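Note that one protein chain is taken out, while the other chains of the complex remain in position.
Moving on, here comes chain A:
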Amino acid sequence: MTSGQPLLFSQNASDSLSLDAPPPLKRGSFSCLCRTGSVSSSHVSSTFSDLDDAQSHFVDAKNESLSRRKLSWDVASIGERDLGRNLYESECTFPTTRFQSAESQFFQHVLSECHSQPAQSVSAFSGHHMEHDKSSDLLSRSALEISSGPSMYIPTDTASSSRREKLNHQRTRRKSWANEDILSSEENARFIHINDPRRTNDKYEFTGNEIRTSKYTVITFLPKNLFIQFHRVAYIYFLVIAALNQLPPLAVFGRTVSLFPLLFVLFVTAIKDGYEDWRRHRSDRKENNREAKVLQGARFYSKEWKKIRVGEILKIHADETIPCDMVLLRSSDPSGIAYVQTMNLDGESNLKTRYARQETASTDYESEHVTGLIRCEQPNRNIYEFTANMEFGGQRIPLGQSNIVLRGCQLKNTDWIIGVVVYAGQETKAMLNSAISPSKRSKLEGYMNRETLWLSVFLFVMCAVVAFGMGLWLERHMDRLDTLPFYRRKYFTKGQENGKRYNYYGLPLEIFFSFLSSVIVFQIMIPISLYISMELVRLGQSYFMIGDTRMYDCSSDSRFQCRSLNINEDLGQIRYVFCDKTGTLTENKMEFRKASIHGQNYGNSSYLADQQMQDTSEGRPGKGGIADTISRQRWKPKTVVKVDPELVALLHKELVGEERIAAHEFFLTLAACNTVIPIKTGKRLSTDLSFGEFYEEPVVIDYQGESPDEQALVCAASAYGYTLMERTSGHIVIDIHGEEQRLDVLGLHEFDSVRKRMSVVVRFPDDSVKVLVKGADSSIFNILAEVTDQREDQSTGIRCATQNHLNEYSLQGLRTLVLASRDLSEMELEEWFQSYQEASTSLTERSAKLRQTASLIECNLNLLGATGIEDRLQDGVPEAIESLRQAGIKVWVLTGDKQETAISIGLSCKLLTHHMQQIIINGSSEEECKNLLADAKANYGIKPQGCRSKNSKWKKNIDSDQTEVENPNDYVTPGSTFPKTGLHLRYSFDTEDLPEQYGAKVASTMNQQLALIIDGNSLVYILEKDLQPELFDLAVSCRVVLCCRVAPLQKAGVVDLIKSRTNDMTLAIGDGANDVSMIQMADVGVGICGQEGRQAVMASDFAMGQFRFLKRLLLVHGHWNYQRVGYLVLYNFYRNAVFVMMLFWYILCTAFSTTSALTDWSSVFYSVIYTSVPTIVVGILDKDLSHRTLLRYPKLYGAGHRQESYNMRLFWLTMIDTLWQSLVLFYVPLFAYRNSTIDIWSMGSLWTIAVVVLVNVHLAMDIQRWILITHIALWGSIVITYICLVVLDSIPDFPNYWTIYHLALFPTYWLNILLITVLALLPRFLLKVLQQMFWPSDIQIARENEILKRRHLGVKSDEATSSRQWGAQW
């Protein structure tokens, strides 16, 4: 997770921390500090009402808190036992200590209440806990107070209502919490006895390390596979029909014949499943039989993976894969560091550091028998968290996420590690995470089901007609049924039983049976085979999408992935694209660009000059000066960062003067305040002959870190002479201009999304202790030291300047961080250190406690400066977005970034233009949001009413565009030239002089040009309240919507806003874990295989390497897939219906007796063998337009929006056509063979061939691209039909013996087939011609253009000119 990108939405406005000593009176108003704090916050407004709501639950506490004599006790002063009563007393008597560390809105509510509790209540309260604290050395009162914090925090960050409920709940439960918590933690904990697997596994049934991804065993395969297969409705339908056919009165088909299709499908699927499972078995076996070294007795022996048990001690060597989740005990590195690659787990390729605790790192596990107990949480799938502690050698040691290595990771850069197994087999985090993303259903399939319903209505009607006819016929012949030669009701030959009824069950039952048997005959009216064809077609389409070389990303070596096979055609109908910013639009490869140090801006003008300067310096080495210092470095970071000479010059001055010191500390913070690990590679001597001297080539340092921002900052620091050389858990070594300094790291508060900052406490060689902080501007500015009188001007000046620089940076699309530092006094240090120790060893709520500890020192800071990191736009993003927009797709950007950053990125990727009216919704209460929305709607005529209210913040950004954003086009990646189309220009009229009163009149045209910018804060109110429709109205009439500062769940909420209110298809694209909810919510989820791990990809339906592929995916493959599947569905409906209706007409001529003239096998083969292959081939390979045309004219995508390939009208047209064709099919032979000796099987044979030829020629008429495979499939199926008929007619046991030979001798037969084909297809052809002549579709025209242009001109170079002409016209 990137430090700059908050995973979760949080309200940091109220983050405030002060450790000063204000007078009591001032403290009296402390409970309101959150308010004032939020007001002072620059960007984000606090949520008053919510705060009030929440606080009202604590009315009693609050009232008391307002009493003047109060004590804000430290939430983080965790263990009274450790600190002793003295400390507690001192805190009480030292009323100056007060701070508030509000992690989130919610947190703040709880905490502010806690903080501001008066002494009495606290002491009473704590008194209650004191006993308990004595009994449990782990838990502290404060932990109890907030213990539900993080767990609630994650799921409810958008749902403040539920938050409030929980709050109530929490209040009632408060008293009993203490005990419960202990109990639950004890019960939930998992006890692992180190090196004692027997004892570990004796009480609890931990799973072994054997994994099983396979579904079946030899024995369970058949029942289980059948059970799974019959989950599909289609198969049940098959089964019911087949079962019906087994009943004697209903035996329409032969018994085995009727089972054939079902058995065939079951068999094929079973073979496929079996094969897949066999492969899984094989890989499982391979995995389970891998070997690892396990400590047995006093030595490490090899043991198969599957036999590894929890509690055993393993030794893993370099480049080996970790067999199970284990706690690191020792590594080859004396300080206990190990590096792992977590590629298999989260897709991140950089190395992660894992630490063995110092306490365990020195033990020799082979020589001494170690014992210990690890208490850890139950297995869960969160790979980023682990909470445990370990009793080892009489000590209690806390364990965290950095102490475990997970299954599937690989050990790198470390010779060996020793660890103890905590989770094995299926309980490992890797296995728990290997869930499959939920499957989605395509929209077209939904429509298809609607039409299938119609088809079942037809089916029902037809069956009813047959049954009714049967009833009438029986009624009319009732008295003669016994003697009719062709309908016998009784046996006459069977002596005594004369008169025994033969298959006659009375009129009502006969009618009923007649109905059922007609269902059997007409069963393929419901095109079950269509579902199977569709699956195959999608599989084929996916094959081509995956194989598209133009969607292959060489930088990450990732090809396109289809993770879901159900929604290919949805890609052709996308109306809304929701996209994440970081890593999706941008590369997420950070580059240090700008720095503001001590109010001074660097890296601006001189930025480009440095390269030149470096060049010149390279020519004359050893001449001193700025360049020299760089070149004389013995260390060289792997990535080269350009430097600002001005700043370099500053850094070479004496270390005097505030600016100089600030710069020093600035870079020190950059180098020290992070979790980046330097990895040195190869030091070698080389000769540079051109200068005739030997020199030592610098060691290349590769910085490995979890956050790209940090890597960029460390690289930057290194470029300016502050090279991070070494990092262990205890110290860091920084090379400052060639001089190595060792700094002891006393503590490190890692970045979390609540605090939005990280800090490190370091002791300098001169014994001074400093805390270095780095964080988001909003989180740092609130905890800066209060301005003292004498330095007021200067420091406020610096602050203002820095603030301005920050605004400037974020307007340029840079990601900003603010750096600050502070000296720590001994007392502060001691206090903090105690607290830190306590917090970091606690088992429960450690992160919350650490947060509170952090707030002890993260206060009263001196501002050092700010950094601006560029997150470069990915290649082709503006072009892709412009194309999507031309295609009629609305692109919404949902980002966790700041509003300014979001807007500037929006401008640079052409999402926003200067001609757009920006509506900015920044409400901080429900009322405000409501007003803002209403105003915006009123002003842009979306709902013409009312006038602007006072607190409306919307602005017409025509003017401010000029001031705030100088020239956004500068930030478009170079080379992003694409033809501005006529359309684009046409709409870009000047809105500057537009009078505001225009209102509704102008609105219709201006709608194109509205841009809505809304922040997560407002979304909280809007999405939860009944303002949703308002936002929806506004948002859909805007051309662009930008949502900034949104939390993951809010992203899903925004998607849902559209999804639940319109029929339009939504697509969400993102790369990070924060996009998962959005990806799963949208109709189509696309994951970018980026820098941020694999969660997004795992949750997505499609995954690709770059955002720009989206253009190709939608405009080309989406279009093709939609056309293909749409046609496939209609054609399949037609194909089956024409067959069924032909049978129906015949049944009307057989006294309604459901006779089929076709042989049983032909009826069964019709949809399985005779006609299935061409549909599938066409569904995979047909293509209306070339990808060039589709990409050049994105508007062609509109065909999908207009549902041109599949809609109700087309369905009914097809059905009418089907009716006509079936009538032709039936009546032509009927009339041609009227009064002839034709027998039933000859007639059936003729119909079989005629219908197969007809549907294939019908298909041939609609094929738009003929390649060899199409020819083979199409004409091949007619040939195969003939072959099948010949074979079937060559078996003497069938009554139809020799039919085809006999029939084919007569010309009538051939004339019939020709007449049927031509006559049946004539109306369709005519309609097609008329439509193409008088009402050509866009696709038709583009197709004509594409084909005719190429035919006539034939030269490729002409394409350019033609496209230019077109571009002008289009």
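One rule holds in what follows: contacts are C-beta pairs under 8 Å (C-beta built on N, C-alpha and C of every residue); 3 or more make two chains touch, one makes a residue touch a chain; residues count from 1.
Keep this in mind: contacts and distances are computed from a predicted model.
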Among "THO complex subunit 7 homolog", "proteasome endopeptidase complex", "Vacuolar protein sorting 26A isoform 4" or "ALA-interacting subunit", the UniProt name of the subunit that does not appear here:
"ALA-interacting subunit"
Among A:368, A:557 or A:767, the residue in touch with the chain that has been omitted:
A:557
Among A:363, A:1153 or A:1207, the residue in touch with the chain that has been omitted
A:1153
Of the residues A:191, A:264, A:460 or A:544, which one touches the chain left out of the display?
A:544
Residue by residue, what part of chain A touches the chain that was omitted?
252, 477, 480, 483-488, 490-496, 498, 502-503, 543-544, 546-549, 552, 554, 557-559, 614, 617-618, 621-622, 630-633, 636, 638, 640, 686, 688, 691, 695, 697-698, 700, 888, 983, 986, 1008, 1120, 1149-1151, 1153-1155, 1157, 1181, 1183, 1187, 1195, 1198, 1228, 1230-1244, 1264-1268, 1292-1295, 1297-1298, 1301-1302, 1306-1308, 1311-1312, 1315, 1318-1319, 1322, 1325-1326, 1328-1329, 1332-1334, 1336-1338, 1341-1349, 1366, 1369-1370
